[in-house]
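All protein chains of the complex are present and in place, except for one that has been dropped.
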Amino acid sequence: MIAALLEDKHLEELLRARVRQLLESGQISLFLGYERQESLPGILPSSVPCIIRDPSDVARLVFDRVCHRSLVKYLLDLPTGGDSKERRAGLVVRGCDSLALQRLIQDHRVSREEVYLLGIPCTGMVDKRKLSKVYPQSPSVSLESILDDTCLGCDTHNPVIYDELLCEKVSEAPSSVVDFVQVRRLEALSPDERYKVWEAEFSRCIRCFACRNVCPACDCRQCTLESNDPGWITKHTSISEQFMFHFIRAFHVAGRCVGCGECERVCPMGINIGELNRKFMKDIRELFGRDNPKMPRDVEPLGKFNPDDPEEFL
Amino acid sequence: MSQHEQWQPLIVAFCCNWCSYAGADLAGTSRLEYPPSIRIIRVPCSGRINPQFVVRAFQRGADGVLVAGCHPGDCHYSTGNFFARRRFLLATRFLEYLGIEPERFEVRWISGSEGQKFADVVRELTERVRKLGPAWKLRDAV
Amino acid sequence: MSETGKNPLLPSVHTIREVRDETDVGDVKTFVVDGSFDYLPGQCAMVSVFGVGECMISITSSPDASARGRYLEFAVKKVGLVTEALHELEPGCKIGIRGPYGNHFPFEQWAGKKLLFIGGGIGLAPLRSLINHCIAHKEEYRYGPIEIVYGARSPGDLCFKDEIMGHWPKCEDTTVHLTVDRGDENWKGHVGFVPQFVEEIAPSPSDCVAITCGPPIMIKLVLETLRKLGFEDDQVITTLELKMQCGIGKCGRCNVGSKYVCKDGPVFSLAQLKQLPAEF
Partner (left out) sequence: MSATITVDLEELETQLAGDVSRRFDVYVPVDENGAVVFRRLTTPASGWLKRSVSLTRSVLPANKLLTPQTDPVLRFQGGPTDYEVSDAAASTDLVILGVKPCDARALKLLDKVFADESDIDQVYVERRQKTVLIGVACEKPEPTCFCKAMGVSPWSSDDCDLMIYPMQGLEGLALKCSSDKGQAFLAGMHLTIRELPAETSEEIEAHYRAIPQPLSEFVGHPEALSLDSFELPIWGRISERCLSCGLCTYLCPTCYCFAVVDKSLGERGLRARCWDSCMFPDFLKMAGGHNPRPTKKERVRQRFMHKLCYTHERYGQIFCVGCGRCVEKCPVGLHFVDVLSQLRRELAGGGGDGL
């Protein structure tokens, strides 16, 4: 049964009980979690972000393998300052979420004190496309065969920050992302061939900004893409503007991307956005000697320098 | 072929105010010859140059782009060009990754006393770009 | 190229004839442009600076004056990109204009009634078209006495000074009440906010139509005052301002409920507004 593969009832019970305590004790004023969407005939199960404010609603909370989307960016929607207690929020964090949250904390968009983190070591979410091929009836499906590729290459299953863990840590494996297979394949092409690849990819872009809005590294209060002056992009979608948009988006998360893969997952047009982010990861690794470019540090690679950085411009 | 020889590539150069712009100035006052097709944009520091500027230059008509600043260690603001160096180590690779010919884009450190170097860099860049022909890849049109 | 030549968003190109500073600080300018078209008081036009963009501006000249002089007038406050660019322009410059758009003030329905105009700041612009039209056709429509209440932040912010201090007070059966939020050493008139001033003047609601236009907060308080004075919802007329892009009810921008401000508005009675979701 695929349903059984997706769920962990025991963990869910723990989660609900703990959230109820936290809300009832007043330690947090709301909880950011996931709830299962109403099941629709023939449609893949899906869990979506929700906010719980009333302890009697904790039964809505789930944690399963279809909890896509990271919760941390919703913290930015919550009012802050003044008397607002909304930011005293609890939330579920997996490995990648904890990296994303660290990013927001570093950028002073969230303070560590205002959030209470229930850590969940995570062994991966399923890929909806893979799942759709076997759902609902397929007698024997291995979990590995339906896991998301980004999750399969993950080296941060365990949260790096949390207030408490809801279950035992899992063992970490070295990431396969560092092989940068696709990036190397593209690098091997000629400039003209590469241009053709990106032209084809970007020509599908509809500028819905789902990639930006879902990205935890895109946390500016005012996005440069929405500034009228100088107007780096307009709403015109010439291929030149598409290149500019993707250049800006990728460069603005260079050295800040936590590798969660959300941008690729939400893109309705199936654009290879991740290969732009991974190119920066690879170069940062090679040029500035960062073994794990996606792990947030106090200062990011582009926010500092080393006098001994490679010199190519003499 | 003759058309290509006639054609003058448009080079946009972002020069820091303190070194490279002075270098360009020196090249001029020393009457050193370099192609007239260059358009210099003076910026306070190479650290001011956002890589988006380079894309914008290609969008709006540049066939080649030069980014020039003080030598590392000589920055008027002491560290601006160290940041620029990191940024453009990535930017050069990224532009190439997007399919822009690496010959069209160059970053160089040019001091205020290096008038000759400025002239040489511009001449070489112009010649390389001339061989490639007009840039069309990021060009915007209405 | 469109074969029918009926591209609905294609403006005609007009030359600016004259630019007048309305306020001391220079944030409101009136642009007089060559050429005219048929329109009615309250209607708007899409004015564009090529390369910057378009914005919807109410036509402040009265249809009578426009027709006579073959011109259109727009009073424009500098608030955004397009209006800033407009303010840079001088006589001789060319701008795009398309319109007229929207409905008009229902002045034909006010025969025999007293007219009470209440304006604030740049909100006098659409009212000015209407006031001049009503004054010119006072006998034809048998209007009763006309009262105009107008206020601005300071004496220097009062617009259309020639009319509010010169022409209108001299017209028959027409009274102008001016007020400013803050006076200065030369200001001898009333000091105070428009809504309170209206309350002090206490116009009688019987056989009266009140037409108000100004900043949203002023409109809100004026509506409250009028209610207290006994005005019914259908006796109160105002205009809505929303971001607009097309002017013809196609771009989906300016809807309030199922109404488009650019097409079904901008003029609404308070009774009509109460039928709409409060989202403007």
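Order as written gives the chain letters A, B and C; numbering starts at 1 within each chain.
One rule holds for everything that comes next: a residue touches a chain if its C-beta (ideal position, glycine included) is under 8 Å from a C-beta of that chain, and two chains touch if they have at least 3 such contacts.
Just so you know, these numbers come straight off a predicted model, no measurement behind them.
Q: Counting contacts across the entire complex, name the shown chains the missing chain touches.
A: A, B, C
Q: Touching the absent chain in the whole complex: find that residue among A:A3, A:V48 or A:V299.
A: Touches the omitted chain: A:V48.
Q: Which residue among A:R20, A:H68 or A:K294 touches the omitted chain?
A: Reading the full complex, the residue touching the unseen chain is A:H68.
Q: Out of A:A59, A:L143, A:I206 or A:C220, point to the residue that touches the absent chain in the complete complex.
A: A:I206
Q: Among A:I105, A:V214 or A:L302, which one touches the chain that has been omitted from the display?
A: Result: among the candidates, A:V214 touches the missing chain.
Q: Of the residues listed, C:L40, C:C55, C:L223 or C:V236, which one is in contact with the missing chain?
A: C:C55
Q: List the residues of chain B that touch the chain left out of this view.
A: Listed in rising order, the touching residues are 60, 140-142.
Q: Just the residue numbers, please: which parts of chain C touch the chain that's not shown?
A: 1-11, 13, 48, 50-55, 79-83, 89, 92-94, 96, 216, 241-243, 245-246, 248-253, 255, 257-258, 263, 277, 279-280
Q: Contact with the hidden chain only, please: which chain A residues?
A: Interface residues of chain A facing the absent chain: 37-38, 40-44, 46, 48-51, 68-69, 74, 77, 129, 132, 200-201, 204, 206-210, 212-214, 226, 234-238, 265-266, 268-270, 272.
Note that only the chains that are shown with their structure count from here on.
Q: Hey, how far is the Cα centre of chain B from the one of chain C, in Å?
A: Measuring from centre to centre gives 53 Å for this pair.
Q: With chain centres defined as C-alpha means, what is the inter-centre distance between chain A and chain C in Å?
A: About 50 Å, centre to centre.
Q: Roughly how many whole angstrom separate the Cα centroids of chain A and chain B?
A: So the centre of chain A lies 37 Å away from the centre of chain B.
Q: Check each residue of chain C and list the ones that touch at least two other chains.
A: none
Q: Enumerate the residues of chain A that touch no fewer than two other chains.
A: Residues: none.
Q: Would you tell me which residues of chain A are touching chain B in their complex?
A: So the residues of chain A touching chain B come out as 186-187, 191-199, 232, 238, 240-241, 243-244, 247-248, 250-251, 254, 276, 279-280, 283-284, 287-288, 301-302, 304-305, 307, 309-314.
Q: Can you name the residues of chain B that touch chain A in the complex?
A: 51-52, 55-56, 59, 71-73, 79, 82-83, 85-94, 96-102, 107-109, 137-141
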